[in-house]
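Removed from the display is one protein chain of the complex; every other protein chain stays in position.
Here the chain labels run A and B in written order, and each chain numbers its own residues starting at 1.
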Amino acid sequence: MRLGFLVDLSRCMGCMACAVACKAENNVPLHSWRLRVKYIDQGEFPDVKRHFVPLRCNHCENAPCERICPVSALHYLPNGIVNVDHDRCIGCASCMMACPYNAIYLDPITNSADKCTYCAHRIEVGLMPACVVACPTHANIFGDLDDPESEISKYLKSHRDVMVRKPELNTHPKHFYVRGSTVALDPLASERPEGFTLFTEVKFLDHIGGH
Amino acid sequence: MRTSRRNFLKGLAATVGGAAFAKGIIEKSQASSHIEEKTEITFTPSHLDYYPPFEKWDHWQEPDGDYWKKHGGALREGVKIINYMLVPTVCNNCEAACGLTAWVDRDNLVVKKYMGNPFHSGSRGRNCAKGYATQSQMYDPDRIPFPLKRAPGSKRGEGKWVRTTWDEALETIAKKMREALEKGDEFHRKMIMYHVGRPNESGGFTARVVWTWGGDHHNSHTNICSSGGRLGSIAWTSDDRTSPDFANSRLIFLSSSHAADAGHYFQQHAGYIADARAKGAKLVVMDPRLSNSAGLADLWIPVWPGTEGAIFLALSNRLLQEDKYNRKFVERWFNWKTFIKDKDYLNYLKKEGRIQRIPEGETFDDFIDVLKQIYAPYTFEWAAEETKVPLDRIEKLYELVLWAGDRITSYFWRAQAAGNRGGWMNAGRTGLFFLALTGSIGGIGAVGWHHWHVLGVGGKGYAATIGKKPKPVDDWNELLWPPEWPLSTYELSFILPHLLSDDQWREKWAKRGLKIPGKLKVWISKIYNPVWINPDGFRWIQVLRDENKMELTVNLSPTWSETNWFVDYILPVGLAGERHDNQSAETKPERWTAFRQPVLRVALQKMGWKPKVPWRATLEAHIKAGLGEVWEENEFWINLAWAIDPDGKLGIRKYWESKRNPGKPVTIEEWYNAAFSTLPNLRKICEKLEISPYEYMRDRGAWTEETNVYNVMEREVPYDPEKNAIKVKGKWIPLSECEIDEDTGAVYLKHHDADKLHSERHTIAVKKDGKFLVGFHTPTGVLEYYSKTFVEWNWPEYAIPIYPKDEEDRKKLIHITTHVHHSYMDEENAFALNPIYRLPYNIHTRSVNSKWLMEISQNHNPVWIYEGDAKRLGIRRGDPIKVWVVDSLTGIKTGYFVGMAMPTQATRPGVLACSHHHGRWRLVNSVEIEGFDQEIGVLTYGSALADIQNQGSKWAVRWKSGVVKGRHIEKDHSEDWLKWPYPEMNEDIKEVWWNGATGVWQNAVFPANPDPLSGMHCWHKKVLVERGGPDDKIGDVFVDTEATFKVYQAWRDILTRPAPGPNCLRRPKWFKRPWYPHTDKAYRMPCPDKQQEHSAEH
Partner (left out) sequence: MIGAEVTFDVPIPKVIWGWLVSTNMWAKSIATGSFFLGLYFINKYPEQDRFFRKWLPILGLIFIGITLLVTILDLHHMFRFWKIFVHPHFTSAVTLGAWVVSGFVIILLIAFWSWLTGKRKLFDKVMIPGFILAFFATIYTAGIMGQATAREVWVFPAEMISMLLSALLAGSAAYLVIDAIFNHPLKEEIRKELSYILFGSAGLMAAMFIGELVFAKMHSEFAHKVIQILAFGEVAIFFWIGMFLAFIVPMIFVGIYTQKKDYKYALYGSLSALVGLWFIKHAWLIAPQSLPLS
């Protein structure tokens, strides 16, 4: 079993249900996100588009974070999930330096590394991840990549425009996007000016973890 | 790999829950909920479900996500299992009424999370961010833990509070109400008012409560929300809104933001729209601002606000001229015969220059000929000029229209309808004309109607009481329905303080025989924050503070708000998972209904707990679970009825007296069982399952009574030739009591001179081809292209869908010309301000109590300004800009606000945008209550601390600071039973990182601008923009309430055409009074000239 994720970006509407569902499910503290949804505005009036893109851990098959973790706090589960153990973590932040997708953060309460676990604890009892359940537009598709009958496998088979983030890094993400665009998936294809925007304050955190 | 999930769960058999159940008590016990053996857990389940199987809802075991991450999950330290009970309820964060399930931890009675409800066919187990945020609202550390009362001797707004009890509050309120009711006259009854914001209930439970008090007491907030959206629709069908079948349509042509931002039934509709698009449908969004919906649409129509009618009529014109309209549908369902036969009216149109010739004949083709004449001037070129939309986009749109055929959907609610004077015409009236011409009405992939699909039964539990149904009410409260707005769709709620403080106005009407009180004895509001979300908030504050105008004021609110700061009683009722309501919404061509419940109460009861006083069970349960002295409205009202009328003398008590237990208040179980029993299909299934309808709804939370509800107007009405009667709403009505309109087949009750006066008609069916059909409940029984009612009420120019063609026309048709029309933008720095748009993850003033939603949105509402405009004015990103509000009718400046400028490509040139979701404020960080040993925080992580200055009519606001950061939450009060402020749930509140002082309270500067016909507050404003000076800070507001008052008076006096209408009517009889029925007498007012038989002057 290889659990994988797929987001159909033509369905995503940027509502953040997934992001909040994730906070609730996993007790993700303020200041931290296992899953975030980015908006990107592109073009000039009246030819303007807004892109929405949910970003979470890719559960890479060749995961730099797992490789660099000195104590295996990040580790693979038999179903392919890259799991995390706060007790084990020594807080060296190497994984944050290694993950090319900014998927890991230091939990300010436990001071340990944390990230999306594909809701491994719910998988255990046969339930979909919280963000998948929430999504109003069914943009999130989750399942077993090894099972040709799973929705995700079928989706992958029937779409030609499957993308992953930074494929050149050879991390082999198990998180796919369809009907995406470079603008949505490549962080350098848009500007991320710091400061207030139409919706929020875009900034870098002034501290990580609990100190 | 085979799943061992089932075994694993069996092995764990809920020792804790089970034992507790047996003993009938709940005790905290955590030790036993660990599994040591990780081997029993499967990493590779055979399949993944969205929700646990229903049989397991009472005992569902799931690993704790938090424990998992901390200890590495099953590979490491085992897992901690939570013993859940899933209790269904309904989201309260918008009107979509999506299903929720509360995941109650049986061991310590907290709701660990809310998810969706798979039994809910509208929401399909899905939710938006706000649904999930319910949990954070529930355990908001700034919640109010017990009833509060203004400290004796202190003034309103001084911020001195004492703790009180529910009993004391009930007694005080009841006594005051009794005083008024015992007088037994209308004048005194008018002094009692219930005032609700978004009610979030269906089928009228609270309406029945108010109805049983006996007068015209029910005020709502609808005229700031959607009256403009409703009037156009009412004029066409008598139903106040469409119910589109988005999922099956080909062209979704929105003049709203349903696809991705908001919309009346937000996430459900968004989901259906996404489904349709996946099947190839196209999405077009008409919006001056790039909403998220517009941002993802196939085509964005960046229209100038309030000019949408031009597009609808241009499309209609093209369809007509090219003979591409749906002839079959139009011929069958338009009231064209009424129109073509009304020579008076045709002559009037000719006189007005709308048509050149009146056809001799009265055929359908003659009708089309007239339409072609009327709409000929509305060309695409003209529309492009008028709306400022590039011509090629209109052409593109037309292509899509032709491609989509009769599967076009839209929803008219706010947008132009709420923003602009005449919005009702620019939305539903012209928009539905266009839709109806394509035949996109009623069928698959088209628009149906609200009443076809909605299924509310909340008020129908009276079989459980002794009193049954009260009689129609005789009163007419002018504080709700002032005579100036006879066609208004709902109560003129937002001008309540204006009415109360306007002695001249009262005197004027007193001379004509209307007795209008100058004060209220009791004002009870619920889910309503008028100070902040209405225009002219300082006028509200003025009147709320005036004890001579409002003697006793009560706010039913679980949380702090700008309004409840100024009232006498704040009564903490429950949130979405803490109260009972029945709610339904017409979100698709189905009839579903859902049950909101106090989930902790339900969980407790299922575990064997019993309340001491069954009609106060919710309050007891919340105390038991440690939530706080939090009650619910339903039981509060029932108890209040008993407090008002303890001995039954006032005739109120009986309506709330249990049939099963005479002499005792009806219980929630009894009431809702009776209410849900009115659904035949539900009853059937319950008989099969051998449970009661109440139990069904308690356990599953939602029920779908009927699917595939299309073309209801074509359904036959039962006819019995023997009785010569038709069956309407379960009653046989003899045709001898009816008249039939020979032109359209409308069957209406004989009534005054209903054959002549459309305003007097009550249509119950329509006769077509010898059959009785449901039809539409308009005076003509069909779709009213031509509404004679408008002619009878002296608005002949608006009896058909119309739009001002040019400058001259705009002067004549000023009532439907947007007050922010581009021709009013004379100054270089003049803009139209669009203050109405929603953020998908926020809900008015309810997000402030969710840390998650505030973290996303941060009380930040910058002013969007087109980059080109900003450059021209030298404005850069983040600059404070001073936005002066100017009334385009009078030229009066009412004040200014200072917002943060946000230059962008995402709003059209000349039009600013600023959301009303932010700019929330508080006056103190916390309040101290004597005898309670911890301060109660006030909106600490979602608002700015404001300094408000007042001199005479001049008011100024300045932010002193933003949110409270780094706050530690400890439970150091001595009341052991109370979990508040829920420290376990709020460990992270010290991580608040946002500033929260970049928003602005724009509504305060807006004068009340009631639309002369619909009564809708016209939200958009003409503004003048300046760069902020050194003294201007973001968040500043300055208002002169004398100026705002003058503007309001001008709109009232210059633009309205007051009642009475024909036959001294206060309002057309078929324009229903919402909430509960009124007698014929109530509908009529003293006439200046009693014998005047009204005939419209053409």
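Everything that follows uses one rule, which is that contacts are C-beta pairs under 8 Å (C-beta built on N, C-alpha and C of every residue); 3 or more make two chains touch, one makes a residue touch a chain.
Here the structure is a predicted model, which is why all the values come from computation and not from measurement.
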Original post:
Considering the whole complex, which of A:106, A:120, A:134 or A:178 touches the chain not shown?
Top reply: A:106
Subject >> Where the unshown chain meets chain A, residue by residue >> reply: 14, 31, 33, 36-44, 50, 55, 64, 67-72, 88-94, 96-103, 105-106, 111-112, 165, 169, 171, 183, 187-193, 197-205, 208-211
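By definition in this document, only the chains that are shown with their structure count from here on.
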**OP:** State the interface residues of chain A toward chain B in the complex, per the touch definition above.
**Re:** 1, 10-11, 13-17, 19-21, 23-27, 29-32, 39, 41, 43-46, 48-52, 73, 75, 77-79, 81, 83-88, 108-110, 112, 114, 117, 119-128, 130, 132-139, 142-143, 195-201, 205
Subject >> Footprint of chain A on chain B - complex, ascending >> reply: 1, 3, 5, 9, 41-52, 61-66, 68-77, 79, 113-116, 125-129, 131-133, 135-136, 259-260, 267-268, 270-271, 274-275, 277-278, 290, 292-296, 300, 302, 390, 393, 839-841, 851-853, 855-858, 860, 862, 864, 866-868, 877-878, 900, 902, 904-906, 908-909, 987-989, 991-995, 998
